[in-house]
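A single protein chain has been omitted from the complex, and every remaining protein chain is retained in its original position.
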Amino acid sequence: MSAGTLLELSHVSVTFDGFRAINDLSLSLAPGEMRAIIGPNGAGKTTMMDIITGKTRPDTGVVKFREHDLTKLDEPAIARMGIGRKFQKPTVFEELTVRDNLLLSLKGLRSPFALLFAKETAEEKARIDGLLHTIRLGREAPRQAGGLSHGQKQWLEIGMLLGQEPDLLLVDEPVAGMTDAETMETADLLREINQTRSVVVVEHDMEFVRALDVKVTVLHEGSVLAEGELDQVSNDPRVIEVYLGR
Amino acid sequence: MSPRFSRRDFTKFSLAASAAMLAGVKGAAAAAPKGEPIRIGVLHSLSGTMAISETTLKDVILMLVELQNRKGGVLGRPLEAVVVDPASNWPLFAEKARQLLAVDKVASVFGCWTSVSRKSVLPVFEELNGILFYPVQYEGQECSRNVFYTGAAPNQQAIPAVDYLLSADGGGAKRFALIGTDYVYPRTTNQILQNYLKSKGIADADIMVNYTPFGQSDWQTIVSQLKAFGSAGKKTAVVSTINGDANVPFYKELGAQGISATDIPVMAFSVGEEELAGMDTKPLVGQLAAWNYFESIDSPANKSFIKEWHDYTKNPKRTTNDPMEASYIGFNLWVQAVEKVGSTDHDKVIDAMVGLKQPNLTGGTAQVLPNHHITKPVYIGEIQDDGQFNVVWQTPKEVPGMAWSPYVPETKNLIGDWTKSVSCGNYDTVKKACLGAKHG
Amino acid sequence: MNASLSFRGASVTAVIVVLLTGVLAVGSLLPASSPVQVSPFIMTLAGKYLAYAMLALAVDLVWGFAGILTLGHAAFFALGGYAMGMYLVREIGARGVYGNADLPDFMVFLSWKSLPWYWWGSDHFPVALLLMLVVPAGLAGLFGWLAFRSRVSGVYLSIITQALTYALMLAFFQNGFGFGGNNGLTDFKDILGFDLHSPYTRAGMLFISGLILAGALLAARYVVGGRFGSLLIAVRDAESRTRFLGYRPEQVKLLVWVFSAVIAAIGGALYVIQVGIINPGEFAPANSIEAVIWVAVGGRGTLSGAVIGAILVNLGKTLFTAWLPEMWLYGLGALFMATTLFLPQGLMGLMRHLPEKRPSEVTPEVTNPEGGEA
Partner (left out) sequence: MADVAMSGPAALSGRKMRNGVRGIFAAVLLSLLFIQPHHARADEDAFAGLATTQFNTIASSVDQIAQQGGPRALPVLRALADRKLFAAREGDGLFIRTDSGWADARSGASASPDEETLRPVRVNNRVRLAVAAAEAELELVSGTPAERQASANVFYQRHDPAMLPAIDKALSKTDDAALKDTLLNARAAALLSPGAPASDAQAQQQAVAKLKAAGGLDARGVLAQASTSEALDPATRKAAEAAVSSIDFKLKLWGFGQDAFYGLSLGSVLLLAAMGLAITFGVMGVINMAHGELMMIGAYTTWLTQKAVLSVVPALGSFSLILAIPAAFLVCGALGIVIERGLIRFLYGRPLETLLATWGLSLILQQVIRSLFGPTNVAVVTPPWLSGSFHLGGIEVTIDRLAIMIFAGVVMAGLMLVLRRTPLGLEMRAVTQNRRMAALMGIRTARVDALTFGLGSGIAGLAGVAVSQIDNVSPNLGQSYIIDSFLVVVFGGVGNLWGTLAAAATLGVGGKALEPLVGAVSGKILLLVLVILYIQRHPRGMFPLRGRGVES
């Protein structure tokens, strides 16, 4: 493992009921890098995310984040270590207000017992205001999150990720169901985030990936099929076969 | 379907009855009761697990009330039954008892079946100085001034039953399996029986005691254990204090495993006609039960009681049983006491009760004893294939009920006596003192 | 305003509870001749309802706010009741039937020679209080720690809570267990030297119950109202999401679970003092299910609704078992069906909608959101 690596998966495999979802996958990410992961359905993209975030334990292989072995840790521990994850379907706390959603996400207090007696500090308020500005939801702050539009929910979730102040963001299909304009805005947002944090984006939308303009990894049947610039990858005959063949 | 009988119906009924009598209907022997009705409470579960046994007792009291009103009521006033449903819930029993006594101001209460329901209402009756007639055989070891125990005490059921099993006619058993549901009645009864059997020379090794939870429905293991217990080369008998619900699967399993009454007789204290009505009795012929009443006993009073019952329930197949007779005796004793003192005042009625006599349905007389228990004849019946019992043995005369068992070391010196001279439910005859805090 | 904030009325309810119990307590001390005298019957009923309201409040905390459908909460209620019952039984002392100062009647009865070790100290009120809090909290803590840690959820959790209370019921039914078997503990005489049957004790107990219920309401409101409450609702609606934020939902659930068990246990203790009997029937799974129904009738997730539901359903039960002894089950059954069909948010939902005439809001259903990400 080279010194300049933030996240490294080496020879990871996982099997569900005889089905190899991830097959000897190796991947590494440099600090500050943004990476797009593409691949057909069933290529193992979501499972890979699950493994990194501790939801699924691999059968074999090592997952390292800085010097920590993630396969030994569970989701909250990994999250506290600085890995944030955004789900494919926007998952926000619908009954809470936008503001409360962000408040819960803020890095800091995690013990339920401490939370019992915690009061919102001025510093926290400032951070929330900042986040609201970043995700362009300032006017929606007192609303229940359940009443937001689909795109707004996506942003709120990204805002919650930012509130966690992670070093690495895993983003699963952030633009599914968005309008073209929203898609482009999201790409801008991610690039902005990438200035301070590493990002892994899983996405189908090629226009969006193109707009991100980052290194691309193609997954197929649980392992890496190709890696490189989008143009270079999209000309790879194996990739073309996987996407268009058969 | 049993006829519904709410308070309002009842008032309507008594009005109608009065009207009919005023109009001179033939056969109206007594004057129609007039004036403010005397209320009595009926505290039996009509839903939940105990409804199966208790609903019948509610019907009996309603019938007796109707009959009494036809005879002219009590003190010339009509009786009115206040029926409540404690729903087989023991704290609810206490609540309903309080309601009957404090809100409905009933003159007396007829109710309870399980020991726990009685224990639950007891403090209420003592606090509010009510009168409870308790019509079910029970474990004894209790003697409250406010309760009249018209069912059997252990010495009026369990002891004679075991005597029968030990006798030649009963098979001369030398080995006893005491099986019961795990609650206070079987625990106490079995404790008394164990001591009694030992006094009769039965060794510890020849007594097996087994307890099962309420509603036990799978008896395979226990019945096979009984079989094994019975294979020691000695005549073996079973004394069953299994609670109502669990009896059906128990007897079904006995039948299925081929144990008949001639192999290992089972003497039951909680299986009566009502329970048999829910069973196919062919495999049970010859199994035994000890009671103070059987429907099959041929006596004029019993015949007419059964007829009234069939007329009242409009069901010629509805069975009668022991707790029904106990309710009948309790009700009539109360009526006598009220007529005697000319008042429903609780203290006066309680004091007037001791010594009163009421003919049993099956012959003989029930007399109220100073300990608020009564004298009862004891019968042993064998189950027949028609769902009735055939009486094979009976005590020569009535047995007086003992509140405290002489076979339990802690209570052998205790007596209950609520007459003026002693006025104590738990009087220690050795220490010459009333124990605890229960003074009349 | 919105469904999740509907517990704001809890403080109002708390005040009403204190006022009402105060009025009842004073009313009960009036001479019997007074037309507004409150009879002891009403007093014992009111005491019972308040105790049940505590249980309902406890259920609402875990079901309404943490999404844990408990079918075994009566276990904690009954354990609290037994702890208090043990003390009350020891208070009887030599005034029992057998006049035995050392052993409770039921032990003499079964020929026990000495007190079992777990009865030691039960004659001291502070010990009883400690037992009342520690035993249910300990059991809840152990059970919750095991269950939440291994992410048992949904119906699986519901069924094992039911299994828990069922197992306890069977255990307490055994006479050999040392708690009076089926008969339970009863025939109490006094508490801390006050005669339990005296009108003053009754009035005092009712008022104390009212204060405790009000206190529990406020405490519950504090718990669900703050940041912990937000987290609780977050865990209820999207448990896995909270995990990726770095929270440990099992800790959140455990905390509220134990808190709720303690409230239930205090309810049980108040129940025993005022109803006068505790027996294993209180552990019956049906009792736990009924407690859930009270909450549903009153309105889940509203705190006040739990209290109102418990009182109304039990009041109905009291009245109908007397008025329509053979028909009341039809009424009760129909009430439960009608509530779920027509009042999905219970009476509190109805109250919320009537004045505002708004189309009914859809309550987000507490289905487990993990489903989508298998």
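Letters A, B and C name the chains as they come in the text, with residue numbers starting at 1 for each one.
Convention: contacts are C-beta pairs under 8 Å (C-beta built on N, C-alpha and C of every residue); 3 or more make two chains touch, one makes a residue touch a chain.
Note that this is a predicted model, so its numbers are computed, not measured.
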Touched by the hidden chain, restricted to displayed chains: B, C
Residue touching the undisplayed chain, where the options are C:Leu115, C:Leu129, C:Leu335 or C:Met351: C:Leu335
Contact with the hidden chain (one of C:Gly9, C:Gly99 or C:Pro285): C:Pro285
Residue of B:Pro265, B:Gly330 or B:Gly401 in touch with the missing chain, whole complex considered: B:Pro265
Per the touch definition above, residue among B:Ser231, B:Ser304 or B:Thr429 touching the missing chain: B:Ser231
Those residues of subunit C which, in the complete complex, touch the missing chain: 69, 143, 146-147, 149-156, 158-160, 162-164, 166-167, 170-171, 173-174, 285-286, 289, 292-293, 296, 326-327, 329-330, 332-337, 339-341, 344, 365-368, 370-372, 374
Residues of subunit B in contact with the chain not shown: 1-2, 46-49, 51-53, 55-56, 168-174, 182, 210-213, 215-218, 220-222, 224-225, 227-228, 230-236, 245, 248-249, 252-253, 255-265, 274-275, 277-280, 283, 286, 288, 382, 384-385, 387, 390, 392
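Just so it is clear, only the chains that are shown with their structure count from here on.
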Touch-based graph of the chains, sorted into line, ring, star, complete or other: line
Top-ranked pair of chains - ranking by C-beta pairs in contact: B-C
Separation of mean Cα positions, subunit B and subunit A [Å, integer]: 74
Distance between the centres, which are taken as Cα means, of subunit C and subunit A, whole angstrom: 44
Subunit B-touching residues of subunit C, taken from the complex the two chains share: 39-41, 44-45, 48, 94-99, 106, 108-111, 170, 173-175, 181-184, 186-189, 197, 275-277, 279, 281-282, 318, 321-326, 328-329
Contact set on subunit B toward subunit C in their complex: 4, 6, 46-47, 83-87, 89-92, 94-96, 98-99, 102-103, 114-116, 119-120, 122-124, 127, 141-142, 182-184, 187-188, 191, 211, 213-214, 408-411, 425-426, 428, 435-438
Parts of subunit A lying in touch with subunit C, wherever the complex brings them together: 46, 50, 53, 55, 74-76, 79-80, 84-85, 87, 89, 91-96, 100, 103-105, 109-113, 115-116, 118, 120, 144, 146, 160, 164
